[in-house]
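All protein chains of the complex are present and in place, except for one that has been dropped.
Read from first to last, the chains carry the letters A, B and C; within each, the first residue is number 1.
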Amino acid sequence: MSARGQKVQQARPNKNQLLAMYETMLLIRRVEETLMEVFSAGEIPGFLHVCLGQEAVPAAVAAHLSQDDYIGTTHRGHGHALAKGVDLNLFMAEIYGRANGYCLGRSGSMHLADAGHGVLGANGIVGGGIPITTGAAFACAYKHPGRVAVCFFGEGASSQGAFYESLNMAALWKLPVVYVCENNGWAEFTPQSVHMTVADVAQRARAAGVEAEVVSNDVLAIHQVAGRAIARARSGEGPFLLEVKCNRWHGHFVGDAQKYRGKEAVAQAMSDDCLARFEQELIGAKVLTAKKAKELDQEKREAVAQAVEFARSSPMPQPGDLAEGLYL
Amino acid sequence: MSARGQKVQQARPNKNQLLAMYETMLLIRRVEETLMEVFSAGEIPGFLHVCLGQEAVPAAVAAHLSQDDYIGTTHRGHGHALAKGVDLNLFMAEIYGRANGYCLGRSGSMHLADAGHGVLGANGIVGGGIPITTGAAFACAYKHPGRVAVCFFGEGASSQGAFYESLNMAALWKLPVVYVCENNGWAEFTPQSVHMTVADVAQRARAAGVEAEVVSNDVLAIHQVAGRAIARARSGEGPFLLEVKCNRWHGHFVGDAQKYRGKEAVAQAMSDDCLARFEQELIGAKVLTAKKAKELDQEKREAVAQAVEFARSSPMPQPGDLAEGLYL
Amino acid sequence: MAEIRYILAVGQAMGEEMERDPDVLLLGEDVGAPGGSFGASRGLLERFGSRRVVDTPICEASFLSLAAGAAACGLRPIVEIMFMDFITVCMDGMVNQLAKMRYMFGNQYKLPVVVRTPAGGGLNAGPQHSQCLEAWFAHVPGLKVVMPATPADAKGLLKSAIRDDNPVLVVEHKALHAMKGEVPEGEHLVPIGEARVCRQGGDVTVVTAGRMVHEALAAAAELEAEGIGLEVIDLRSIQPWDKQTVFDSVAKTHRLVVAHEAVKAFGFGAEVAAAVGEELMDELDAPIGRVGAPFMPVPFSLEQAYLPGAVQIAQAARQAAQGGF
Partner (left out) sequence: MAEIRYILAVGQAMGEEMERDPDVLLLGEDVGAPGGSFGASRGLLERFGSRRVVDTPICEASFLSLAAGAAACGLRPIVEIMFMDFITVCMDGMVNQLAKMRYMFGNQYKLPVVVRTPAGGGLNAGPQHSQCLEAWFAHVPGLKVVMPATPADAKGLLKSAIRDDNPVLVVEHKALHAMKGEVPEGEHLVPIGEARVCRQGGDVTVVTAGRMVHEALAAAAELEAEGIGLEVIDLRSIQPWDKQTVFDSVAKTHRLVVAHEAVKAFGFGAEVAAAVGEELMDELDAPIGRVGAPFMPVPFSLEQAYLPGAVQIAQAARQAAQGGF
């Protein structure tokens, strides 16, 4: 993490920063894989949306954020929360609906929030988080100068009026917000072509007067543009939209058999592996060795296994606790 | 009015067509002046929004429409309804809230509708009419090929998400709808600069994948672009947005003293007189004589006076009629 | 009669009505090739094509109002709102446009729009995917609101709704989607506004709708052993609701419990209880019991502890049976 206001974010990441991003991606990968497993095994009720294949975005963007910056995210929000630094055990306990989870087990995966790390919440309403996160940026401009808000969402959400309305206000008031659209080509079971006429969400942003840029699912490319966008926002130059063209590896939610999507298309999607690519790059650049990668992987696997154990052995909320805290 | 599907609309209007537009503008002018008067005198309750200074748009656009095309309009919708050919007496009776008004006196000025002329209604909700009119275009494409829907609204409304969402669907499904934005620079008491970052609503449209063009408050210019847009729509080429930069001569509603707007700015606005300009042009082109203009004016004044008399002498609804027709 | 699932009955109703009337069409997110999030429209795209089974972008506010406009111009759209919670996004269309267009325009337009939406808990889907908001719509003149509790009603009420020239909100219950039941073949229409006495009983009337009908029946079975006879009324329609059937039953049992899954406070049970209290109080031998969810959002965890059901209904009915003045 970098000092505020300075434009260091635009510099190429140093070795430690590269490794930190790699570790974040690795952690997200392992968490999501594990969640798929335990969810499929029936350990977790409700809906679960994983971001496998899309790990580069949270890692690269959050690399520019401090603990007290804000993020708002969506139903597919595990990666963003993890990258922002939430405690893995409390995160897992919440997804398991336990009393000691971040939200006392009331939110589960779909509404997970952590005030301590500025995670304003996943949101079950598509587009619902965009104006809320824009409001966080409003508060930054008003009360917490130097802080920024980052708003994650999908290309499907960009058809909601809330997207357009929020960008207009952000542009109008030069709010310190960076919109990050993970364009994975699918909204539930429907491909982008069915619900958008323009190819890029970036084009939609420009219409609202917000500068925008499109990058591929490459962690360093994302890191670079995000750095510039966040630095701009911190220094009061207003909002920016970063669109990342990526792929959703799996179904919309865990359990979605994807009958609407050909096997080949899925294989094609899964060939876009931002983590494997980054690993090769780091090894090639001698920032990482295969051995170190293995060690790190082992470390993450253990941390995730431990968090699952923590969640499993955590208490369920008590019916008597349900009413607590509706009003202050 | 022109035959469907043929591209005659793009031709320059002939003498009769020019005169018809002139008469429409004149009628709207006289109706609105009279309504201001009788409203100020307390004859009509509620809110009344007049379109003085903006008469060119309805006249020029409706010149390309048949009776069974659809229009949707706003709180400032008298001109559009009149240009579409509603009966002046029934129109006036509705504004007076009489039992024989188009809507049995239930809608007044702000929700006036006339199914017989495809007037889908003024709308009290800013932006509310945009998706509804887009739905009319959907019905045209589905069931009434060759018909189009024209959607009138202001630049203020273009900040509502409904605007953006509707344009996206219209572009996606190539609906036969022409969006006509009367950009009069004001939304109630607030100028455009306070709520929009982009200068043109047209830019917003392009972002949604809808072609757009900006013209000045000149009836022939509007007529030309509208003709092209409507012909395109009729032939299945999809939606278009036409933005007209015009001026609101008076307050937001009748009775608004416009303290927020300098006297000079008002004088400046009122110097943009699309009707007077058109009259001079027609006289210059020998399509009209000053004498004929006077006669027409007299004719319109009489028609309006008669309509007011008709409305005044029409019966109020009876309390017993109130419940009629909530459900079929 | 065939035994079919509730969700299939919904699909049959849509398919039959689309077959019958080319103006009927379906709009919603993922309703096309995927057949809808819950599978209601499975097969319809293949049968009717993409002009009539229309996948929308994610913009409930506008595609709902678009349907209103299309209806005014001669179509009969069915709109699927994937979860009832998302209807918050299109309340202007529901309330200021769809509900009012017919009346405020002096009967010039018909508004044959059906809005189908799955409500309620049971999937542990949390606070933004589990709400029962029907009471809002019952408070809005111009809308009709039905809540089918069985596959037969899911089909029969939906078909009636599609043929109605007024906007009708059809509130399905997610927890009933997989339920099987007998559904009459062929022309099966259930009139809107007629309740169904689904169990006769002499001691306490239980008025309810949707999923809670089954909970009431379970409570009735339980109380039978205790010698308390419940008369269970499935309202089917919340707006308009069948006062006569309710009043007739209360005139017989003199005791009433009203039950729904929605939050108890300000729910539709309040209206039923208030109407009985206003017009039929002298028939009552005990206070009117009300059952509904506690006053809080639907939590992700402990959903089952949160949701009202047979236990609460039985308790309220027991109290009504014993209570008196």
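Keep this in mind: a residue touches a chain if its C-beta (ideal position, glycine included) is under 8 Å from a C-beta of that chain, and two chains touch if they have at least 3 such contacts.
Just so it is clear, the model here is predicted, and its values are computed rather than measured.
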Quiz item: If you put the missing chain back into the full complex, which of the shown chains would it touch?
Solution: A, B, C
Exercise. Quick one: say which of C:Gly15, C:Pro57, C:Pro77 or C:Gly126 touches the chain that got left out.
Key: C:Gly126
Quiz prompt | Absent-chain contact - pick from C:Met14, C:Ala71 or C:Val95 | solution = C:Val95
Exercise. May I ask which residue of A:Gly121, A:Gly185, A:Gly227 or A:Gly251 touches the chain that does not appear here?
Key: A:Gly121
Quiz item: What residue numbers in subunit A mark contact with the hidden partner chain?
Solution: 70, 72, 101-107, 111, 113-115, 120-121, 123-125, 128, 130-136, 138-140, 142-144, 149, 161-162, 165-166, 168-169, 172-173, 324-328
Quiz item: Residue-wise, where is subunit C in contact with the chain that is not depicted?
Solution: 61, 85-86, 88-89, 91-92, 94-96, 99-100, 103-104, 126-128, 133, 135-136, 138-142, 239, 262-263, 265-271, 273-279, 281-282, 284, 286-290, 295-297, 299-300, 325
Quiz item: On subunit B, what residues meet the omitted chain?
Solution: 45-47, 97-99, 105-108, 110-111, 123-128, 156-157, 159-161, 187-190, 194-196, 259-260, 316-317, 319, 322-323, 326
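Assume only the chains that are shown with their structure count from here on.
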Quiz item: So which chain ends up closest to the centre of the protein, judged by Cα positions averaged per chain?
Solution: C
Exercise. Take the average of all CA coordinates in subunit B, do the same for subunit C, and state the distance between these two points in whole angstrom.
Key: 40
Self-check item: subunit A and subunit B: spacing of chain centres that average the CA atoms, whole Å
Solution: 46
Self-check item: Chain centre separation in whole Å, for subunit C relative to subunit A (CA means)
Solution: 37
Quiz item: If you look at subunit B, which of its residues touch at least two other chains?
Solution: 161-162, 165, 168, 172
Quiz item: Multi-chain contacts in subunit C: which residues touch at least two other chains?
Solution: 56-57, 59, 61-62
